[in-house]
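Okay, handing you the structure first.
Of the protein chains in this complex, one is absent; all others appear in place.
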Amino acid sequence: MEEIRIGLVGSGWMGKAHSSALADAQMLFGPECGVAKFVVVADSNEAADKAAQEKIGFERITTDWRDVVTAPDVDLVDIATPNAFHYEVAKAALANGKNVYCEKPLSISAAESRELAELAAQKGVINYVGFNNTMNPANAYVRELVQSGALGKIMRFTGTYDQDQLLDESLPITWRHINKLAGCGALGDLGSHLLSISQFIMGDIAKVNAMSTVVFPKRPKAPGSSEMADVENEDIMTFMAEYANGAIGTIACSRVATGRKNYLCYEIQGTKGSVRYDLERMGEVQVYFQSDDERDRGFRTVLLNPQMKGYSAFQPAGGISIAYNDMKILEVHELFSAITQGTPYACNFEFGYKIDRTVAAVLESAKTHAWVDVE
Amino acid sequence: MEEIRIGLVGSGWMGKAHSSALADAQMLFGPECGVAKFVVVADSNEAADKAAQEKIGFERITTDWRDVVTAPDVDLVDIATPNAFHYEVAKAALANGKNVYCEKPLSISAAESRELAELAAQKGVINYVGFNNTMNPANAYVRELVQSGALGKIMRFTGTYDQDQLLDESLPITWRHINKLAGCGALGDLGSHLLSISQFIMGDIAKVNAMSTVVFPKRPKAPGSSEMADVENEDIMTFMAEYANGAIGTIACSRVATGRKNYLCYEIQGTKGSVRYDLERMGEVQVYFQSDDERDRGFRTVLLNPQMKGYSAFQPAGGISIAYNDMKILEVHELFSAITQGTPYACNFEFGYKIDRTVAAVLESAKTHAWVDVE
Amino acid sequence: MEEIRIGLVGSGWMGKAHSSALADAQMLFGPECGVAKFVVVADSNEAADKAAQEKIGFERITTDWRDVVTAPDVDLVDIATPNAFHYEVAKAALANGKNVYCEKPLSISAAESRELAELAAQKGVINYVGFNNTMNPANAYVRELVQSGALGKIMRFTGTYDQDQLLDESLPITWRHINKLAGCGALGDLGSHLLSISQFIMGDIAKVNAMSTVVFPKRPKAPGSSEMADVENEDIMTFMAEYANGAIGTIACSRVATGRKNYLCYEIQGTKGSVRYDLERMGEVQVYFQSDDERDRGFRTVLLNPQMKGYSAFQPAGGISIAYNDMKILEVHELFSAITQGTPYACNFEFGYKIDRTVAAVLESAKTHAWVDVE
Partner (left out) sequence: MEEIRIGLVGSGWMGKAHSSALADAQMLFGPECGVAKFVVVADSNEAADKAAQEKIGFERITTDWRDVVTAPDVDLVDIATPNAFHYEVAKAALANGKNVYCEKPLSISAAESRELAELAAQKGVINYVGFNNTMNPANAYVRELVQSGALGKIMRFTGTYDQDQLLDESLPITWRHINKLAGCGALGDLGSHLLSISQFIMGDIAKVNAMSTVVFPKRPKAPGSSEMADVENEDIMTFMAEYANGAIGTIACSRVATGRKNYLCYEIQGTKGSVRYDLERMGEVQVYFQSDDERDRGFRTVLLNPQMKGYSAFQPAGGISIAYNDMKILEVHELFSAITQGTPYACNFEFGYKIDRTVAAVLESAKTHAWVDVE
């Protein structure tokens, strides 16, 4: 049993989600793959810091994240700050030779992400970005179908990630609407999750052609205020893509998609089969095999089951719901296994950088109204 | 090409539906299997009679159905009257040696239906009851799956036919609520359709145990009236059944099923596979095969397609909607083929009698609160 | 009662479908809106011609379509030829002052369609293009939701029309793969149906940006042949659109979409509500209203019902399947009402031209890889 000493930066909702996953992994997988020891938590908000300490059991707290990245008794720096701070904290942690677990996105620009990916490679430490959808047994299953050739040559990827959390135009401006804090709008927040799945299953995108819109260009400066501020980034992004493997992509996202709550939905069509998945129905994958008898062919509603990677950690039999948060537990297991046993993992900083450079190309195309090569 | 001379009794909605199907069959199947000639229509309502003549083209009209069953230039007596008159008209038609096409139910009592079935057998004429659901390519497909053994030994049939057309308690009493006109309530109107499918696919029911309820025991004597009349029969019927083949059945129907419009839905579970079908989604059958690879197993959404009996009469490729009314066209084709070519058909009066004797057993059980043998 | 004398050009599958609808309309709607008289049918294949005469009852046949467009006893020229001949026949019919009912598409080029639309306007005759999806009660309902403002400001239209009929690469070259016969590939065959719905509900598209692919660039010259011929047009087309009303569009179609049979599926998101419709589940529309109580909000599965335009012609109560072919009957009713009563209709040649000019812009964009204005 190896103890992994955690230094957490950021004790908001995401920091708690990480901590909870760090604690649960041991219960599910046993101490063999590593046991989290909660050493230090940093948050500029001291009250939040103390609450985290009490609930989770950190040994000490600090309001300065630099204390975490330099602490000699920390093995893994866990970054759960607002997106705009990922870069600075991750860079310092890497510079100090720490293993780093950074919530998605890696940073808010392709340039920063590239720098982090290069630094991480150079330092030889574990560098993990929390694109939790790659841990979903459903997506792991789809990847297996694609990569085994069971779906034939892939012709087409169509996907959208729609939510309506910002549909209410009386909701005030937040950091999400400001580019220097968020990088971009729906694309970074939602689209990047879909891009992580696309990258995981389909590989690199070669070029993109995008169109975006801001449905609500102004929002109140504060709740109820009549003073308005500019929304700086897209409510809806839609783009066409050409994959390195020759497939056509049509990808979109919206944060004002009336009626959609967590509609990350995609379809992949190959010459021998197709799949469709919708995160609002997390427990089922639609799969079609051309090789079935013609009379009896149809999309199968395949319920998540123990033969799909990750599922059996939670349930002994198929068809039982697993939660969004369980993906975080699988993520921690992937991360801890990498630390303690050197097992490979997909979501390293290079992976995070690939997402961010695609994001950058999409944003550029939306401005130039022309095809843009990725990279 | 053989001409089949039609005498229609009853020119209401159902009479028109029959006529339309009688005319369309020729266009779809060609004149080889028989061409309808519209000779005479009888309806006590002369205006309805004339309207039918004008729209459909009958040569003559009458207000006395006896003119139809005795007419020497009529080959096929088509009965589309209210249910309570089926028996008398069919009996007279058979007595005159006519082929008979009777809308479901065959009659409103098992005794009458038995008499008709015996008379028909004795006369050797074509005797067809319009249980149109047996013509649905979906049900034909399910029957094939069951009878070929593809689903293994059948363990269980679960079905319901729910509508909410009588949910509104301000709707007045009609013939449907009066036993001497309707025989019974939801069971005869809706349940009998489900029983026809059950009979078609699963064969005979051996015994039943039923429970019924009248949700709205009184209704206005007329629209808007404050005078109330008694509802004589069930709004909801539910029963357990034991099939002759050993399977367990759970069957129900309701005419006050809030939210359900045409919810004839059933599931059959066999040891090698299962199917589920819902008439509100008429175009798709859910099928599960235990022999599929464990990881990839799931109910398949099989869209109606040309490999299912009857479908290709309407569409050259799968996945295109066919209509409830198209079942009537297939029914006419089945009937005409029997007349002109002697082909066998499932829905003869014996079949109709089997439905009605099951209905009778269910009604008796609902009264005695005990198991009742069918027959 | 007014008799409408029909001259049909083309007696293949589509010619029969038109004839069947022409005959059925009277049965459903009564003779008030016009009664079809089947005068003459033209087909270069004399055997097909004779079969049509026998099944449908045309008074005379001819192998030269010019006999139809010039016949003094023809009121309505019905064009059901292969697409490439629509232009020539329609032009001649219009020149002779005939009312014209042309199966979709209007022609195989925007220029030809424009000429026909202008000529029709000038002649003042009835000019109808058979985009039957506009007759679907579901689409009529969605249009009403959009145009009444019930969905608020429309932000986004996403749609695809996918089939897999040409997935099998051993299927030989047909006219569909040759541009001088088909104009284009999946876009003209499938995409145009989706465009007709988009045009009907959303109005004009202002500009487009497209991407296409040919998945199977060569096909056998004949079934089983080892000699191969070039496929000249797209298997998959996908494009982004900007609507005149400011909404964003993402539209696609594929004729090689594994597992999809009749998947014309679209979603419209407005600021107050959203709808989703899928032709494989023709009988239901998914509708979401933001005004519902927050706890209870969800997409409603609204079954087709008598309150939707056209439905009550077929069924007295909701939830009962109507068929793809029934749209053709409603189309004939729309057409006949225009002829006999001067009622307005949406699918005139101007409408057909709008579809074809959008098609032309999409094809150009797919070549130039840049945004193209429509017209």
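We just call them A, B and C in the order they show up, numbering each chain from 1.
In the analysis below, a contact is a pair of C-beta atoms (placed from the backbone, for glycine too) under 8 Å apart; a residue touches a chain by one contact, two chains touch by 3 or more.
Computed from a predicted model, the values in this text were never measured in an experiment.
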Options B:179, B:213, B:307 or B:340, residue touching the unrepresented chain: B:213
Among A:153, A:221 or A:261, the residue in touch with the chain that has been omitted: A:261
Identified contact with the non-displayed chain, of C:49, C:112 or C:284: C:284
Contacts of chain A with the absent chain, listed as residue ranges: 13, 16, 19-20, 23-24, 26-28, 30-31, 51, 54-56, 163, 165, 260-263, 279-284, 303, 305, 314-326
Residues from chain C at the interface with the omitted partner, ascending: 141, 284-285, 287, 289, 292, 294-303, 305, 307-308
Interface residues of chain B (partner: the chain not displayed): 151-152, 155-156, 158, 160, 162, 167, 209, 211, 213, 215, 236, 238-240, 242, 248, 250, 252, 254, 256-260, 269-274, 288, 290, 297-299, 369-371
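One rule holds in what follows: only the chains that are shown with their structure count from here on.
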Of all other chains, the one whose Cα centre sits farthest from chain B: A
Chain occupying the middle, per Cα centroid: C
Whole-Å gap separating chain A and chain B, where each centre is the average of the chain's CA atoms: 54
Interchain centroid distance [CA atoms averaged], chain B/chain C, Å: 35
Distance between chain centroids, defined by C-alpha means - chain A, chain C (Å): 42
Residue numbers of chain C (touch at least two other chains): 260
